[in-house]
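Before any comments, here is the structure.
Only a portion of the chains appears, each positioned as in the full assembly.
Per-chain numbering from 1; labels A, B and C assigned in written order.
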Amino acid sequence: MGNTFGRLFRVTTFGESHGGAVGVVIDGCPPRLSITLEAIQADLDRRRPGQSRITTQRKESDTAQILSGVQNGLSLGTPIAMLVRNEDQRSKDYDELREKYRPSHADFTYDQKYGIRAVEGGGRASARETVGRVAAGAVARAVLTAYGVEIVGWVEQVHQIRGVTDPSTVTRKQVDANIVRCPDSKAAEQMIAHIEEIRKAGDSVGGIVSCVARGVPAGWGEPVFDKLEADLGKGVLSLPACKGFEVGSGFTGVDFTGIEHNDEFFADDERQVSTFSNRSGGIQGGISNGMPIFIRAAFKPTATVMREQRTVTVSHENTTIQGRGRHDPCVLPRAVPMVEAMVALVLADHALLQSAIQMSS
Amino acid sequence: MGNTFGRLFRVTTFGESHGGAVGVVIDGCPPRLSITLEAIQADLDRRRPGQSRITTQRKESDTAQILSGVQNGLSLGTPIAMLVRNEDQRSKDYDELREKYRPSHADFTYDQKYGIRAVEGGGRASARETVGRVAAGAVARAVLTAYGVEIVGWVEQVHQIRGVTDPSTVTRKQVDANIVRCPDSKAAEQMIAHIEEIRKAGDSVGGIVSCVARGVPAGWGEPVFDKLEADLGKGVLSLPACKGFEVGSGFTGVDFTGIEHNDEFFADDERQVSTFSNRSGGIQGGISNGMPIFIRAAFKPTATVMREQRTVTVSHENTTIQGRGRHDPCVLPRAVPMVEAMVALVLADHALLQSAIQMSS
Amino acid sequence: MGNTFGRLFRVTTFGESHGGAVGVVIDGCPPRLSITLEAIQADLDRRRPGQSRITTQRKESDTAQILSGVQNGLSLGTPIAMLVRNEDQRSKDYDELREKYRPSHADFTYDQKYGIRAVEGGGRASARETVGRVAAGAVARAVLTAYGVEIVGWVEQVHQIRGVTDPSTVTRKQVDANIVRCPDSKAAEQMIAHIEEIRKAGDSVGGIVSCVARGVPAGWGEPVFDKLEADLGKGVLSLPACKGFEVGSGFTGVDFTGIEHNDEFFADDERQVSTFSNRSGGIQGGISNGMPIFIRAAFKPTATVMREQRTVTVSHENTTIQGRGRHDPCVLPRAVPMVEAMVALVLADHALLQSAIQMSS
């Protein structure tokens, strides 16, 4: 259970880190949308390991195949199945992990839940499962493009280094201008240097990804439980290593009083309504208000570190373990396409939900 | 759409602020659990307006009725429907609101979404909709009690005043020892004084609610989308005025390196596994690990303030509006039972989900 | 579980035969539709016990209340909750039933499933639970009216007496022209006489309800699992006492060869496509084709008979039981509005599902 996301634009992902393949089935993609393998592959390439010197050096080409639901570059309205074959399997690396649980990984909890566990590469708990999310996100973007929605995510913070970026103007080009995906180029340089140091120290760091969705029309979101921020929160918090989520002013909003915090309305000459400020982050009462939707997500430092740590064996005896192998000292650059994908999945789903009550024939 | 929460323990709420009633239907409550009107009413009384001098002075007795699904104090396994009749309706207060949108309220977005809106008391967007959540939360607690799970929420912060509370020992009795529901009595005093000042100033403040669930067994949570933190995040972020959610170290976790942040394991003499620290907040890879589950939720300042603000009319012309009437200067004390209810709903649902794969006959 | 029906037009029913109330919450009804208590009550009155001499003589006025989701006769887009209070409770009638299971009733299976059971009136297994379905069906009709869809059900057969009715022209007025709801007036007379005889004999009979939906546009239905006939089948088969379902030619279609059975297409001068025959019952490949949708449902004879029958006690010892009290000798006349309601619920849901992929803004 738990491997399906969305109500009308529904994605179901599958796949362990090692073994046959990882992939996704999208059910509910509207027909006659342009879906190209190139667009999907471009998104996957931003998620791919080994893409730069500050990500894991594992080599996986992550080449996507479309198995169904698309013909001549157009969606058929039927399920779109996509997969990426697993490569680069070094199962011998995993003997120790069969016996010992890695701290702050999911080894122990998977065993507790299922009584069985795919040891290699963390199995289903590997960040490799996000391949399906990112591929689906590219398809969701085809839905959103029809509504004029544009999503841009970026690295705002790595460990204690923070960049400054304007959500109302930032572009993907600016984000991809450096390997850490922080559009503040000065901060980016420091982040990259810091990650390299951290890697050399066998340690790891986390950070914050910000993401904006511009062009979302007013009216998306389904109170009271499927409020737009609730679904965005769920989507983003379901990403590996994500520990916090904010919309608009978020935790910082607590520092304001109501008078300071409220977003006052104004109408322009075409009676188009906007707000002077956007502390609501584009959502009021769970429904989009037409302003940019702005969210932030906290990612903890990667759990794998090259240092001896206390842990227990699968028989629950005390022992120690030390990380080895090729791992990301910092997942943030690769988390950007993941966050964007989850935001796209949520918005595409809500676009269709809102379309439903329009009762077109 | 969007008024149902949960997969196996499913709650569907209904009701506007004014009009007939607010309530809930719970489908999937296991049979033969003790369900008493007293327990439900006790939770509702903690959510009720007018309960103290720092909450809204609206008077609603919020008396619950059980319509179905319970007989002789035991659940039948059939849907449990509960409702609270609406009282205290002053519809004449609402003439201005028919014409003007209140800043940072949901008036504008409801009109954009539905093209129609129940003006009185904010309609469905009123915090009154949480009556059904809190009543359902009391039933969810009956499920969780069978597993030995205990949930305690409290006010950690009001505006910039922060209390210090130990999640591993805090009790509901300590929480309810003062009207602001902050177990740090010194901070509580300051919070109460500050809220009264803010009220006099016609302003409002927000804050942070923390919540712990102790006794959750290892193994609850459904990766990859219905991870425990993702569902907790969705549930809590769906509450009115909630803008941020954290699990474990949350946004603060970003300040640590991996070596500092990891929760090392140890086993006691009975081979019971725990972690030395609990920065994971009791969840690893989306599955509970047996440690206390710890979350935090940020609530923005109440949108209604007694100050003239710029806004637009329903015809999208610029105007101003000033809040009036009886409103909470700070929702935090009343948000505590709401957060606890959402945590209880999520955990009860996951308890049943995990029970399903045990394949009992 | 199992008390919610539909994906976008979602109904959740609740309530036992005795106790507080039976009712329904509808989530997903589009806003700004005309919803009147009169229309709902009119449908409930066709389902009501005691409406004629051939139905049960239990007296329940079945007066509906709307608790939420409707204001000034218009739907708000928020959940519509409705209830009917239970009356006429004679709990003393039920002492024997506490001890013995009635053959072909759900007493035994509810005890096996839940380990507890509301004895009075059959509890949740009573046909009284269909109050919520019928009330919701009246709301679904408001959706369908917007699409020009009209639903008419009628009694085709009672025991071995069969009427002949033309699905393409039959009206509700014709159906309600007699108390057995069979538009073939000659057959109707025989049916009524037969039911009265059967009642005097302390026996019961079943029959067949037919139902047509005219005006359904081509394109509704969601292959491969939520085909229109699959959802119609599920909805109708979930009614109490229903044992069989057919669409179009149904079981009779087996007697034909493909050449005989196929529905050949033709286009009229406006290039409007129809089929010469309609053995498909308006559905091909799970999707409506624009022709009338035609279904049939078989209802078994009422299980309560005034005759001693062999059964077991709740302690699983052999005994006998004899039906007593006021029961329907034949549910068919009251089953007509139930079948119509389920057809309306399915079609309204599929109308919205098809609307979703139109991607209106």
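Note that a residue touches a chain if its C-beta (ideal position, glycine included) is under 8 Å from a C-beta of that chain, and two chains touch if they have at least 3 such contacts.
For clarity, every value in this text was computed on a predicted model and none was experimentally measured.
Peer 1: With 3 copies in place, how many does the full complex contain?
Peer 2: 4
In the analysis below, only the chains that are shown with their structure count from here on.
Peer 1: Quick check: how many Å separate the C-alpha centres of chain A and chain C?
Peer 2: Using C-alpha averages as centres, the distance is 45 Å.
Peer 1: Which integer distance in Å separates the CA centroid of chain B from that of chain C?
Peer 2: Distance between chain centres: 38 Å.
Peer 1: Between chain A and chain B, what's the gap in Å when you average each chain's C-alpha atoms?
Peer 2: 26
Peer 1: Provide the list of chain A residues touching at least two other chains, using ranges where the numbers run on.
Peer 2: 7, 223, 353, 356-357
Peer 1: Along chain C, where are the residues that touch chain B in the complex?
Peer 2: 1-4, 8, 10, 12-16, 19-23, 25, 27-28, 31-32, 65-69, 71, 74-81, 83, 113-118, 123-124
Peer 1: Over in the complex, which chain A residues touch chain B? Could you list them?
Peer 2: Listed in rising order, the residues are 1-5, 7, 13, 101, 103-106, 108-110, 112-114, 124-125, 129, 157, 159-160, 198, 203-208, 218-227, 229-231, 233-235, 237-238, 240, 242-251, 253-267, 271-273, 275-276, 279-281, 283-290, 298-305, 307, 309-312, 315-318, 353-354, 356-357.
Peer 1: Can you tell me which positions in chain C touch chain A when the two form their complex?
Peer 2: Going by the criterion above, the answer is residues 7-8, 28, 30-31, 77-78, 143, 146-147, 217, 223, 351-353, 355-361.
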